[in-house]
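Complex shown without one protein chain; remaining protein chains in place.
Labels run A, B, C and D following the written order; every chain starts at residue 1.
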Amino acid sequence: MDYSQFLHIRSEISLIAVIMSLLLFDLLAGARMRKYFQPLACLLMLLQIGINLTPGRSAYLFGGMYVHTPMMTAVKNILTVGTLITFLQANTWLKREDTVFKQGEFYVLTLSTLLGMYFMISAGNFMLFFIGLETASVPMACLVAFDKYRHHSAEAGAKYILTAMFSSGLLLYGLSLIYGSTGTLYFEDLPDKITGSPLQIMAFAFFFAGMAFKISLVPFHLWTADVYQGAPTQVTGYLSVVSKGSAVFALMTVLIKVFAPMISQWQHTIYWIVIATITIANLFALRQQNLKRFLAFSSISQAGYLMLGVIGGSAAGMTALVYYVLVYMAANLAAFGVISIIEQKSGKIETADYNGLYRTNPRLAFILTLALFSLAGIPPFAGFFSKFFIFMAAFQSGFHVLVFIALINTVISLYYYLLIVKAMYINPNETPIAPFKSDGYTLISLVLCTGGIVAIGIVSAIYQSIHALGYGL
Amino acid sequence: MDFSLQTIVFLFLATVIIVCSILTVTTRKILRAATYLLFVLFSTAGIYFQINYSFLGAVQLLIYAGGITVLYVFSILLTYSQRKKGDRLKSSKVVAGLTATLAGLGLCLFITLTHPFTPSHFEFGELDIKTIGFSLMGMGKYQYVLPFEVISILLLACIIGGILIARRR
Amino acid sequence: MKFTIFILLLPAFSFLLLALAGKRMKPAVAGGIGTAVSGIVTVLSCMTAFLYFGAPRLQDGTHAVLIPYNATWLPFTETLHIDMGILLDPISVMMLIVISTVSLMVHIYSFGYMKGEKGFQRYYAFLSLFTMSMLGLVVATNIFQMYAFWELVGVSSYLLIGFYYTRPAAIAASKKAFIVTRFADLGFLIGILVYGYYAGTYSFRPDMVALMSGGVAMLPLALGLMFVGGAGKSAMFPLHIWLPDAMEGPTPVSALIHAATMVVAGVYLVARMFPLYIGFAPGVLEAIGWTGAFTSLFAAVIACVQTDIKRVLAFSTISQIGFMITSLGVCTSLDPQQGGLGYMASMFHLFTHAMFKALLFLGAGSIIHAVHSNEMSKMGGLHKYMPVTHIVFLIACLSIAGIPVFSGFFSKDEILTACFGYSPLMGWFMTGVAAITAFYMFRLYFQIFWGRNPRYDHTPHESPATMTFPLVFLAAATCMAGFIPFGDFISSNGTAYHIHIDKITAAASIAAALMAIGLAALKYARTGPILPCGDDLPDSARGLFPALHKAASHRFYIDEIYQFITHKIIFACISRPIAWIDRHIVDGFFNALGWTALITGEEIRPMQSGHIQQYAIWFLGGALAITVLLLLI
Amino acid sequence: MNFLSLYVLIPLLMLGALWACRNTRQIRGVMAAGSSALLILSIALVFLYIAGRRAGNTDSMLFTADTVWYAPLNIHYSTGVDGISVAMLLLSSVIVFTGTFASWKMSYQTKEYFLWYSLLSMGVFGFFISTDLFAMFMFYEIALIPMYLLIGIWGSGRKEYSAMKLTLMLMGGSAFLLSGILGIYFGSGATTMNILEIAGLHNIPFDQQCIWFPVTFIGFGVLGALFPFHTWSPDGHASAPTAVSMLHAGVLMKLGGYGCFRIAMYLMPEAAGQLSWIFLILTGISVIYGAFSACVQTDLKYINAYSSVSHCGLVLFALLMMNATAATGAVLQMLSHGLMTALFFALIGMIYGRTHTRDIRELGGLMKIMPFLSVCYVIAGLANLGLPGLSGFVAEMTIFTGSFQHADPFHRTLTIIAAASIVITAVYILRLVGKILYGDPVNPQHLKLTDATWEERLSVICLITAVAGLGLAPWWISRMIGESVLPVISQMIP
Partner (left out) sequence: MNIPMEYYLAVSTIMMFAGIYGFLTRRNLLAMLISVELMLNSVDINFAVFNRFLFPGELEGFFFTVFAIGVSAAETAIAIAILINIYRNMRNIQVENINELNG
């Protein structure tokens, strides 16, 4: 048989190659070689990014099973960069006594989930979509439970896998009903058959719930905080940025491609879900003491904002969404980078522990401040631009009240972000976190993120290049 | 509906599935639950056989009944703990769960059963294994080599993950 | 007349110099600069007057109105703009003379009076500021310029009243003075706004007025409101309350500001706007007249029972300004021959009053300087110790009482004539007030210079020459001013008017005044040791009209009413509730929003219970809810 | 990009230079140099602008420049100034300059303090030079957020609470504002974000205007202390450090008025005409209410904050009268209030720095102890209550005259009510002056205190000069502003 089409799915194949090389390295290299593991992983990721960056043509492969557009490359690339940053930040964590021998697994599992996301994004068929989704989530459970002898990690892993299975059960049920009422699973054939009949509505609801679980939209978000808190911090960062970003993009693709005839229905759904998500997540975030948990709720609320890009179903929304994911990635990973290095060095993760951080670790405090400001949408940081554009997109589609509610919610979110800032700069502390030096990898990652936070907004080329990719479906 | 053999088989399978499903989730003994699950899985395979998807039935038997259930039994035995207090949550939770379930069930049944599906036409005849093979290995439309390859990665990742979690260190 | 600009610029310059560099100067140098400038200004003013009145009259018999300078200072619209300029016409030139002269006298006098005071330089700076503002006020070319300087005058008055800024009474008085006049100025401002809107101009000239529709009805309102401003500055009832308290300032300041110049600004305002009042709002003018009449009586009655020498003079000032205002109010036409006499009389009285009242105050200052007290009970028999002061004070008293040959007689006589011309009732009324005036002035005079000798701690002595010179100068002016053919220079329509004494009126008023003086002499001129009480005439009148006496000595409770309004109503009933509402309701609302969010955040935490089964219920419920929601719409 | 961009560049350079600074002397040097450069730039701009107008340039904006930024979204970085913005820029640079010297002695985390301070000033300047909705909004928000840290870290009293409240309320306002901006952009056909072009198109449908005008107006109004959204102001001002109070009350609150005029009213004139009465009532309440509230406060800064509510209320009030004179007056009032309130806050800061209390019951007789500061305080007070020759008079008179030109009796009645505030202003100012400056020192400890230092004197004198300059020679700036409000006013139907 002719398998030449595999050559066209470049990013995925190269990623598989990366996975395999790391796997082999893990198997073959001895304990002495472990210190080269991280440089190797990062290098390979850089290569992967390079490959992704080289312009590729749109592709329509495997009879429509796999679809590839420039916009998808952009998204995949953003996800890859996010993964690279996660790898960089994982340095201190992976050097720990109880993890050092597991770093191979960490890289392979993480990249497997990334691969799953790649396929999920490029899927042209619900089957591939589903498999990609599962590939993205099942190894994730292992990652969440990575520190398996840490009580919280284990618990988080169990919670994650159970809820994930429950949700994929419902999602599958929805898919089966879609199949039953249309007779096909190919995205290109589906719109003609979608009529919005009650069965399809129910199918859509179940499908949407399954995706909302991944994106962690209210009321499907409840696992998020627990898992984020329990998981190792790097994994949380990865989960909150890469996993979420890919799911949102995939959802948008499906909504536009498949459920186009039901646009009023899904807009209606997203409308209420966004309001609920942003508001409830913000209210929860107000009272969190644990920073990871706090960032979990913050990321839920950010997911609500992401959905603002989806709701219009427009090209502007798509661009804004991708841009938002990029910016959100920079900011959130910066925040997680700081938190994780502090957690590794001092074991402290409560808000109260951060009191007076600026006095002892001004640089880290400053980076965290920038990240939080960006998350809150304060100019001149990138978060402001991404928020503005996503509001603009939603507004353009006529969701004025929704935008307004979201805007009001930014005020609440600003409050809790400022609480952290306040802790670092203002609150007095008898025993602040002692000054320490971060490792080089973390520094690089933080510099990357900070650069992103500062530059992505002001330098318009990035947005414009995303825009130039077009609708991208 | 005349009571042909098909009907009787179906009714039998359906009864087993329904009864055993409910027993699976209501029995107090975890091991029994696994056993009832096995019955359900068997009956499901029976349904596949009945609609002439023998390949599917075989896969079901092999993977589910043969693989997974055994896994369950082992893990149940492994985690078997002496202090049994009955496998029940507080009644309020049961009520909440039951209400949600019944509401969902009612809604789903109502919607699915009132949906005007395309007229069903069932023709006897097994699937040609060659068709299955080509479909699985082809690259065209309605052919599934790509998912097949992807799932292999998934399985690989799962193996690694499983080892990671399950091993002692 | 280009040089007139220096009349304004020099004091301004001196103010800036003294304010910025005064601290580094010796007091004498600072005072010298101030006085020198004041002297130059006086010379310039006299020159202006000489040149102005010396110039030939126009064909219609009036003096030309000169505007040597006028420039737009702040443009509003095409027609409305604040101009800054200098306008010379008979009354403004007359005012220039009055202000600069009195100011010069006060400058000189203060050398002695304020000697050794802390803040001597500051004092002179403020005096310069005041002089500048007051001069600017009188030469204003339009009503807004007048308003601007009007405010400046108010501030200088505030600063000077509060000169002894460590004295609580002075602080309170300065505050009160400013706020009361400020309140009145609000009326002035609104009047200006209304006037500007309906008349389309800020000019004083009636021929510039381009009435809008509704203007006929609104212009009287505007002019009335402007008079409120004037009434505030000129201490008309019921806005007079600040003036007696303003006596907390240094006495020369009282002489300059609160007797001779600033307080007559209201009179000047009405005079300045006179053609407008006559033309557009004769009714308002009448009301103004009655206000003045009432105030003059009211103040005169209070003056009879005051025991503080400066307060007696203050109420006397109020009363005298009442005369001037009344005089303006009784005018019914622009023609001095037919009902317009009051205008001239008022200006005349303003002129003479400035002289003799400044003299009285400066004299009082001299006395206070000598005995270190304001209380009349601490004085007595001073004629022995202070001969010069005694004589000049007597001259001033005679003048204010309206005894012939002294200037007050002439001007008051014109006023009374004008009042009789308006209505006999008004005439007799004002004659009566004039009699009361004579009474309380001589009560004052006798108590201070004759009467019983209190035991002085140290022997009073005559004041130094820097203080007596102004007294003598002003006394001379008081004696002579009456003989100025005032009507030739100033009259309601600008043409010359020859003053002639109305015999009957004069006789009546002289008789009344002499009787009053006699009464005062009877009661207060006795010598001997002081008695505890009971020989004061008003005190003995207590038995007759106890309520009246009590009320008068409490100044008819007007202060208490104000006190009540400000503290009980404005502070307690408006400000405090507003502040409370702001903190608790408006702000509380926003705080409540925050709290609601926080509490809701706390309340919904059980949703995140940690039980995955509960999460799953939510999950399932969510999916079903979406289904139902979508099915229903 | 043209030289106007220097207004953003100089603060940026200052940020960079401050970052590299090693000691306090260098920091002070950078700040002094930067703020002087800004001041000189502003003064030069005034001359250039006037020269440009003299030369017969009648464009509504001068020195316009346009750089495409986000082309797909029609977002440009476009700059341009008219008389209003020139005035505002001058104001801002004066206050940045004086604020720098007022916080000369800042010793706690000096570098950070000036970093945020420079960022804040960058936002302010950027806002005034921009003519693009997005850029304006961006700079607007840039100006808001440093406030939190500046108050939270370097403030006094209940600083954390106040800083949070201020930030959240202003951000709440900007939520409204952003809705409004988007409404304007899409209402006008989503072809341009340049306010001049949108105004030129003049095509926002009336029914949409009626939604977005109030939204935008409230958005800016929160910053302009519109009743009932003013409550951040007393607490915020009371807690902020001196220079921040100055900059905030002096400039930032003006952003509100400027934005209301430049965006809300300029772009949606019809709705402004239709709905102005609601806001007129609110601003009228602000004016009177702020003044009355100030009467019973005991904290110096609270008094001034409520006074600011009252005066800024007057700004919005005048703008809503929608005629050229009133609008000119409003801009003059912005200038005047900016200068004198900055002066006030500077003086309060200096007094507080010495006595460590702002409670007027614990202060007294300061005239004896620190005559320079006290005299300046009196001057500030007099400016505040509208003494002729100082800036307050000019502004208030223009406002009242202009407002009273309105044909509608309702508006004229409101004008009279608003004018009544000058009396109340006198009440609280004199009460204050009498309490704290006059009399004998209340606290014997205070007798040892010293008068102003040279840098304090410099900053105060600078402000007083500006106040007096504006008050004595108002015609040129009034003309400059008057010409510039015309294009806006001419669009409106009062």
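Simple rule for what comes next: contacts are C-beta pairs under 8 Å (C-beta built on N, C-alpha and C of every residue); 3 or more make two chains touch, one makes a residue touch a chain.
Computed from a prediction, not measured in an experiment: that's the story for all the values here.
**Q** Of the chains that are displayed, which are in contact with the missing one across the whole complex?
**A** Hidden chain contacts in the full assembly come out as A, B, C.
**Q** Extract the touching residues of chain A with respect to the undisplayed chain.
**A** Touch set of chain A with respect to the missing chain: 126-127, 130-131, 134, 138-139, 141-142, 145, 148-149, 151-152, 154-159, 161-162, 164-166, 168-170, 172-173, 175-177, 179-180, 183-185, 225-227, 229-230, 287-288, 293.
**Q** Over the whole complex, note the residues of chain C touching the chain we left out.
**A** Touching the chain left out of view, chain C contributes residues 605, 608-613, 616-617, 620.
**Q** Contact with the hidden chain only, please: which chain B residues?
**A** The missing chain touches chain B at positions 1-2, 4, 6-7, 10, 14, 17-18, 21-22, 24-26, 30, 33-34, 37, 40-41, 44, 47-48, 51-53, 55-56, 59-60, 63-64, 67-68, 71-72, 75-76, 78-79, 81, 83, 87-89, 93-94, 96-98, 100-102, 104-105, 108-109, 112-113, 117-118, 120-124, 127, 131-132, 135-136, 142, 144, 147-148, 151, 154-155, 158, 161-162, 165-166.
One rule holds in what follows: only the chains that are shown with their structure count from here on.
**Q** List every chain that touches both chain A and chain B.
**A** Touching chain A and chain B alike, sorted by label: C.
**Q** Take the average of all CA coordinates in chain B, do the same for chain C, and state the distance between these two points in whole angstrom.
**A** 102
**Q** Quick check: how many Å separate the C-alpha centres of chain B and chain D?
**A** Distance between chain centres, rounded to whole Å: 70 Å.
**Q** Which chain A residues touch at least two other chains?
**A** Residues 198, 202, 415.
**Q** Pull out every residue in chain D that's touching 2 or more other chains.
**A** Each of 168 in chain D touches at least two other chains.
**Q** Once you draw an edge for every pair of touching chains, what topology comes out, line, ring, star, complete or other?
**A** Basically it's none of the tidy shapes, so other.
**Q** Give every residue of chain A touching chain B within the complex, in rising order.
**A** For chain A paired with chain B, touching residues are 1-3, 5-6, 16, 19, 23, 61-66, 101-102, 105, 108-109, 112-113, 115-116, 119, 125, 127-128, 131-132, 134-135, 138-139, 141-143, 145-146, 148, 157, 177, 180-181, 183, 186, 197-199, 202.
**Q** In the complex formed with chain B, which residues of chain C make contact?
**A** Contacts found on chain C: 613-614, 617, 620-621, 624, 627-628.
**Q** Would you pull the chain D residues touching chain C in the complex into a rising list?
**A** 165, 168-169, 227-228, 230-232, 234-235, 289, 292-293, 295-297, 324-325, 365, 367-368, 382, 385-389, 393-394, 397-398, 400-402, 404-405, 412, 415-416, 419-420, 422-423, 426-427, 430-431, 434, 437-440, 474-475, 478-479, 482
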